[in-house]
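Notes follow the structure.
Yeah, one chain of the complex is gone here, protein chain that is, but the others are all in their spots.
Order of writing sets the chain letters: A and B. Residues in each chain are counted from 1.
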Amino acid sequence: MKTGIGIDTGGTCTDAVIYDFENRKILSYAKTATTKDDLSVGIGQVIDLLPEDLVEKAEVIALSTTLATNACVENKGGRSKLMLFGVEPRNVARVGQEYGISMDGNLLFFDSHTKPNGDITKEPDWNDVDERIDRDLYDCDAVGIAELFSKKTGAVLEKRAAEMINAKMDIPVVCGHELFSENNIMRRGASTLLNARLISVINEFMHAVKTALDVRGIKTPFFVVRSDGSLMNEEFAMKRPIETLLCGPVASVMGALELSDEENCMIVDMGGTTTDIAFVKNGSAQKVKDGVRIGKWKTFVKGLFVDTFALGGDSGVVLSDSREIVLENEKVMPLCMAADTYPELLEYLRDEDKVNSCAVNPQKDIFVAIKDIRGRSGYTEREKHIVEMFLNKPMSLEKAGRLSGDIVLRRQMERLINEGIVLRCGITPTDAMHVKGEFTMYSQEAAEIGIRRIGRMTGRSTDETAELIYEEVKRKLYCNIIRIMLEDAYPELRAKGMDDQMQMVVRDSYDRVKNSDYAELIRMNFKTPAVLVGVGAPTHLFLEDVGKLIGARVITNEYSKVANALGAIVGSISAVITVEIRFNVSSNTYTVFGAGEKVTADELDEAKETARKIARAKACEEAIGRGAEDDLTVTFDEQENISDTKYGTLYLGCVITATATGHIKID
Amino acid sequence: MSKITDLNKIVENGDFENVEAAVQSCLDDGIEPMDVLNEGLVEPINQLGEKFANGDIFVPELLIASRAMKQGAAMLKPLIVSEDNPSMGKAVFCTVEGDMHDIGKNLVVMLLESAGFEVEDLGMDISPEAVVEAVQNDESIKIIGMSAMLTTTMYAMQETIEALTEAGLRDRVKIMVGGAPVHEDFANMIGADGFSTNAPTAVDLAEKLIAQ
Partner (left out) sequence: MDISQKIKLSFPGTGTEITAEKDETLLDAARRGNIQIPAACSGKGICGKCKVRMLKGSGGEITEDEKRMLTAEEMAAGIRLACCIRLSADIEAELLTYDSAAANKKTEVIMPDDFRPEPADAEELGAAFDIGTTTVVGMVWDLHTGKLAGVAAKVNYQNIFGADVISRIQYVGGNQTHALEMQQKVISCMNDILDEISKTGSVDTGRIMKVRIDGNTTMTHLVLKVSPYTLSRYPFEPVFTGMQTAKAADLGLHVNDDADIRTLPLIAGHVGSDITAMEAAIDIEKLPGCTVALDIGTNGEVVAGKDGQLVTCSTAAGPAFEGATIKCGMRAASGAIEAVSITKDHLLVYTIENEKAVGICGSGLIDCIAQLLSSGLLNFKGKLCTRQEALDNGINPEVADHLQGGEDGMQIELADGVILTQKDIREVQLAKGAILAGTQTLMKELGFTEKDIDRIIIAGAFGSYIRKESALAIGLIPEVPAEKIISAGNAAGTGVCMALLSQSVQDRIVHLAGVTRHIELSKNMDFQNYYMEAMFYPRRWDAHER
């Protein structure tokens, strides 16, 4: 029996599963809080929660981590520089910002000229390159190199510069052409630089993980999950940390797929603040066509196509002008949780409850400050004063006003709220779950008080109100699912967004499909053949009913909560290499280029053969480098662009992609 | 208004020898330079553009009229304050590398200028690098127009668009292509934003693209 351990460090929780590959069963699972400051601590802790004997027997460990994503967003990274060949500083100054590269000391420009067809008309001054390597790179943790039109030149400048550096220093060097084959030197450069910056971050992390495992006597080799769901070994991961960006959502999807065994499904992951929906069509997860933007970096990393919208356990419940219950987009601290953390709040709530008021009064809104920014610059005196009042002391605006002898308005803390320094404490679906007894981790009493109050304002009982909140969650979930399905069918809708009328139709359809009493001639039953797979804690409470409305089978089982950890371990190793062919009209020859190679062929068939050979060889080489067994499966995808005009045919090119997949090599 | 009508006729007839005198005559009459430009010089070109589209007039009529118009406009340029005359946007046009056909392109350039665009005509046989250089040198360029008449030179359009993408500039401009052998399929395959096969539709396309 072959088993492995999958671990996922998410935003809130670190999950682990022990998986039996042969029988495709989850043998055990565990969850613990993510230790944001040092992820390896949480990893060690969650392993401790698993049965020791199973852990010992596991042959491989796979890790899905948000490390890189967090580092990007928080702009953390090691000291690294990017060498740019053939790019003018003024152009980076003009356009670079969009991609995350700025004119700071991290960019080293080398003058050279390359024509769009790949002819290098002016080589860089290699003596100068040599000198500057000595002078500017000595204090770097890692170096990135990017060359203009590297795809067409065979990346000769990148390769030579890399050789020169490797001869002198022992620091990781990664070239643009190794990472991405797409056009756009700015984006490629930014991605390469980002990769270099992340190298020290991931190095540190890997060491920490290794230590945590060592300490527990675990010698199992571990692999890291990439943004496309496949795995790579430690060695590879240390060179290509950029590939771990956004691996979390993908792991979730892969896990859900494994659990549901469906070819076509929508994975619905409802979290605290947002719901993420991903698609799987014909067994493969839908990816974003363009690269993703993370923090300030616009990269070529192709993440999973995930539709994210505001809806979660912590979505705030408010009353609309017409006293209807509505879910807000902003994140709110559930009243039950706030009362649980801050007992004084419960006292306040009990007092308020006795008053029985049913007027809507914004001054009664409760806020709490969770970060102390008083020492930081960039905040006004008033803002600092507000933080001081509310720091870890949830209270209503009314009370704060009395304390400060002033009137405190929400408006005054708008920025603090946007930056997540101050949170409103209020009723959320989590509170409704408490009232209904389906989730009772926090203060049930506070939840009841809060919901009862809302009920009073709308003339309903507490139970009815909780039910209405559930309804709103389901409605919002339904509407978004319908929207996503429509956007999938009509890409223009996704690009332009649905207009008000369309939105109205979709919203209305929810009521209509539940209620067949409507007098109009139209019935609107949107249906889908897809299966809805629910992942994430509260999902199962809402997804089933929504599924019924659209005729979709819903799968949520006890393992949904660790789908992400499962997804980490079910991945295989894969390497994708792209080689292109272009026709040279002036010499009537074909050029094959890509993966750092450039070859000329006289005939098209010859060119295609060569391209396939190169793609296959490089893909296999890389797959093995990533940790696959020799027994690889290679598939090809070929896209040709031929345009017929009335004056003749133009051969615009061919793109051949080889994908080599294989199982993890377990020594 | 008769001074303006006289000027219109002179432009229509391509009478470049007398255009300057006619412009001066309008100015002497107290007509504002902007009005002389728009109503006296640009308006007849617009009308001729319509007639050309309908087949009522032919290439030479349009070309000689434009020559006369340009001459008149050159006289008025120093007199017009640029704020009063906001440009629709800046465009760069060329005939691609290896190709020397330019009548079509010249017509488009002329009609675009009448429509209020600021157009830089790079000329014929323009390499991909030259186009990239032009965009790098001038941040205000919003539209690039390329024309080709031979299937053998159309490849240069693909190369130019790739070069712009590689330089990180593709998102900053809209690219339109034209010429007899160019059609929608080709324009889509190479990633252009639009194509046109004749001068009047090219102007419509440019106006649509600049609004995006």
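We take it that contacts are C-beta pairs under 8 Å (C-beta built on N, C-alpha and C of every residue); 3 or more make two chains touch, one makes a residue touch a chain.
On a predicted model such as this, the values are computed, not experimentally measured, just so you know.
Asks: Using the document's definition of touch, tell me which of B:D6, B:E20 or B:E61 contacts the absent chain.
Replies: Missing-chain contact among the listed residues: B:E61.
Asks: Quickly run down the residues of chain A that touch the omitted chain.
Replies: These residues touch the chain not displayed: 585-589, 647-648.
Asks: In the full complex, which residues of chain B touch the absent chain?
Replies: Residues in contact with the chain left out: 55-61, 63-64, 67, 97-100, 124-125, 150-153.
In the analysis below, only the chains that are shown with their structure count from here on.
Asks: Centre to centre, by mean C-alpha position, how many angstrom separate chain A and chain B?
Replies: Each chain's C-alpha centroid was found; their separation is 46 Å.
Asks: Could you list, by residue number, the parts of chain A that touch chain B in their complex?
Replies: That would be residues 88, 90-91, 94-96, 98-99, 115-117, 148-149, 183-187, 583, 585, 641, 643-650, 652-653 of chain A.
Asks: Would you mind writing out the residues of chain B in touch with chain A in their complex?
Replies: Counting only chain B, the residues touching chain A are 127-129, 132, 136, 139, 150-152, 154-155, 158-160, 162-163, 165-172, 180-183, 185-186, 189-190.
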